[in-house]
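Structure incoming, see below.
After this line comes chain A, so read on.
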Amino acid sequence: MPEDTQPRILAFFCNWCTYTAADLAGVSRMKYAATSRVVRVMCSGRIDPQFVLSAFAKGADGVLIGGCHPGDCHYISGNTKCLRRHRLLKRMLADMGIEPERLRLEWISASEGDRVKTVINEMTADLKRLGPLKLPERCVAWDVEAIDEEPDHAEAVAKEAVHA
Partner candidate 1 sequence: MMTELHQNGQEEVRIGYFVCHCGTNIAAMIDVAAVAEYVSTLPNVVVSKDYRYMCSEAGQDLIVQDIKEHRLNRIVVAACSPLLHERTFRTATQRGGINPFFCHMVNIREHGSWVHEDRAEATEKAKALARGAIGRVKYHKALEKRREPVTPAALVVGGGIAGIQAALTLANTGKKVYLVERDPTIGGHMAKFDKTFPTLDCAACILTPKMSEVYAHPNIVLWTYSEVEGIEGYVGNYQVRVRRKARYIDEELCVGCLDCVDECVFKVGNVDDEFNVGLSKRKPVYMPFPQAVPKLVVIDPVACTHLNGGNCQKSCVDACERAAINFDQTDTIEEIKVGAVIVATGFKTFDPKRKPLYGYGKYPNVYTALEVERLVTSCGPTEGEVVCRDGRTPKKIGIVHCVGSRDHQTNRWCSRVCCMYSMKLAHLLHEHTGAEIYNFYIDIRAPGKGYEEFYERLQEEGNHFIRGRVAEITDIPKVAEEEGMLTIRVEDSLAGFVRRIPVDMVVLSTGLEPHADSQDVRRMFNISCSREGFFLERHPKLAPVSTTTDGVYLAGCCQGPKDIPDTVAQAGAAAAEALTLLDTGYVEMEPSVSVVDPIFCSGCKTCLNLCPYHAITRDDAKGVAVINPVLCKGCGVCVAACPSGAITQNLFEDREIFEEIEEVLAYA
Partner candidate 2 sequence: MRYAYFPGCSLKSSGRAYEESFLAVCRALEIGMDELDDWNCCGATAYMSVDEANSHVLATRNLALAERVGLDVVVPCAGCYGVLAKSKEYFEKYSSVRNAVTTGLAAGGFAYEGRAQVRHPLDILSNDLPPRALRSKVKKPLKGLKVACYYGCRLIRPVSPFDDMHDPQTMDGLLKSVGARMVEYGLKGKCCGGSLTGTVPEAGLPMCYDLLKEAHRLEADVIATACPLCQFNLECYQDDIAKKHPDLKPMPVVYFTQLIGVAMGLDPKDLGLHRQIVPIEPLLREKGILGGEDAKPKAKEPAAAGGRS
């Protein structure tokens, strides 16, 4: 990825609150950075932590999760589950050396179009400051290191990776 390109945020927005708020931001013609790519889910509770990990692994510089405010979940308590998973995930990411600002959880209700704009702009600025994550390239580099040190083991691991 060339150095001057914008960071890429993969956003998971829940249908009832955050996605609707983003629509409202659009209807109101609010302007924000073109860095986000939204994946729509019905509830923030649908978000499997593996989605987040996959996003980072496939090249996202940041992941944004948008759900309803606590107490307001359309499915009663889905956002609570999302919150719990997020807490644990953040610690795992820290262990992996991924900066905490790269994963952001926001409660945005359906009427808060301006929050969508603010959050995306803030996150874009933060990610620009942190620089690209480049996880896929890092993985390759790690693999190269591993191959240099233990060629047989690396080959076995690589074979397994094909089936994962």
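Candidates were picked such that all candidates are chains of the complex that A comes from, given by their letters.
Simple rule for what comes next: a contact is a pair of C-beta atoms (placed from the backbone, for glycine too) under 8 Å apart; a residue touches a chain by one contact, two chains touch by 3 or more; residues count from 1.
Since the model is a prediction, treat every value here as computed from it, not as a measurement.
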{"item": "Touching chain, any copy counted, for chain A within the complex - options 1 or 2", "value": "1"}
{"item": "Contact footprint of candidate 1 on chain A as seen in their complex", "value": "1, 6, 8, 10, 15-17, 19-20, 22-23, 25-27, 29-34, 36-43, 45-51, 54-55, 58-60, 71-72, 74-78, 81, 85, 109-112, 117"}
